[in-house]
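Shown here: the complex without one of its protein chains, the others still in place.
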Amino acid sequence: MSNSTEWPLWEVFVRSRRGLSHTHAGSLHAPDAEMALRNARDLYTRRSEGVSIWVVPSTSITASSPDEKDPFFEPSADKPYRHPTFYEIPEGVKHL
Amino acid sequence: MSATPTAEPVPTVTSSTELTASGVPAAAALALGDDALVLSHRLGEWAGHAPVLEEEVALANIALDLLGQARVLLSLVGDEDELAFLREERSFRNLQLVEQPNGDFAHTIARQFYFSVHQHLLYGQLAVTGGPFAGLAAKAVKEVAYHQDHAEHWIARLGDGTAESHERMQRACDALWRFTGEMFEPVDGLEVDLMALEARWLERVTAVLERATLTVPSGARTGAWSAGAGRQGLHTESFGRMLAEMQHLHRSHPGASW
Partner (left out) sequence: MTAVTADAYEAAFDAAVAADERIEPRDWMPEAYRATLVRQMAQHAHSEIIGMQPEANWITRAPSLRRKAILMAKVQDEAGHGLYLYSAAETLGTSRDELLDKLHTGRQKYSSIFNYPTLTWADVGAIGWLVDGAAITNQVPLCRCSYGPYARAMVRICKEESFHQRQGYELLLTLSRGTPEQHAMAQDAVDRWWWPSLMMFGPPDDASAHSAQSMAWKIKRHSNDELRQRFVDICVPQAESLGLTLPDPDLRWNEERGHHDFGAIDWAEFQAVLKGNGPCNEQRIDQRRRAHEEGAWVRDAAAAYAEKHQAAQHTESVEATA
């Protein structure tokens, strides 16, 4: 068995068409950013799924921890006024 | 190999001045089509053997692009399957470079690099100068740009990677060097400035190899055999075996559809 070092992991984000954001497509291994981009192009857009790709080293991503779920996400749950359905509009009023 | 079919005529070599129904010079279409067909076949041999999974996907992409080009080009001349599966070795017009066995990954990359730089320049010219190949060259040149980019990235990484990879990459570049001159021999019906093409090819190859800390090979770029090479239907020994494998099934069932 060879002891070669494993290439780092990259997260791949693909913009599927103009006007949309990049969304996470998956991950892959590559020795460096240039190769990661090329591998991503081959792997995640071989059926023309994208017009633009980002690759980010997986280790560069800082994620919110599930333990912090409550302090992170619950405060917004009690602010329903941020959502359009909070407001009552008389029937028949259009374009709102 | 089992008997060749008797029911169908075996396609023969097209004469140089002949034009196809669509006005395309047949000999040129055959030469370019065979290059793509044979190189695609060699790359297909990598399936399941690549050094890393990501590279399985990359090599297959290149092989599929080339196969697509081959099918368009061969269909300009005749029936793609008759041409691919029923011609004898001496009727194939591909460069000897593209039929060279895969060897190690460095050999495959060197072969792809030499060929893709050439094909990119050639199709680039064909696309802008108009003529019968302009349409397909315009589409293919984008694919080939990517093949070249892929090969050049690997040349850099293998040339300037470890001592072992450097040695392997150098050896591969040296070994295939003698097949590179044939790319600049005239092909009937292919109207390109070969001198300019060759100069630009050398310039690019030199730049990429030097950046990869490799030495540009100094040996002869064509064989000494005056009879010719691939474009004249004279191939290297492994090519016959490659064709035997490729054609065996098709030829075992004369006239069958697949």
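All chains are identified by letter, namely A and B, in their written order; residue positions are counted from 1 within each chain.
In the analysis below, contacts are C-beta pairs under 8 Å (C-beta built on N, C-alpha and C of every residue); 3 or more make two chains touch, one makes a residue touch a chain.
Here the structure is a predicted model, which means the values were calculated and not measured.
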* Which of these touches the unseen chain: B:E80, B:D149 or B:E185? -> B:E80
* Structure fact -> The one residue from B:A29, B:A63 or B:A151 touching the chain left out of view is B:A63
* Structure fact -> Omitted-chain footprint on chain A covers residues 1-2, 4-7, 9, 26-29, 31-32, 35, 43, 46-47, 63, 65-66
* Residues of chain B (touch criterion as defined above) contacting the omitted chain -> 37, 41, 44-45, 47-57, 60-61, 63-64, 67-68, 70-71, 74, 80-81, 84-85, 104-105, 156-158, 160-162, 164-165, 168, 245-246, 248-250, 253, 255-258
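Everything below uses one rule, namely that only the chains that are shown with their structure count from here on.
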* To do: Go ahead and note the Å separation of the Cα centroids belonging to chain A and chain B.
  => 40
* **Contact footprint of chain B on chain A as seen in their complex** => 7, 28-31, 34-35, 38-39, 42-43, 46
* Structure fact -> Residue set of chain B touching chain A in the complex reads 52, 54, 57-58, 61, 149-150, 153, 157
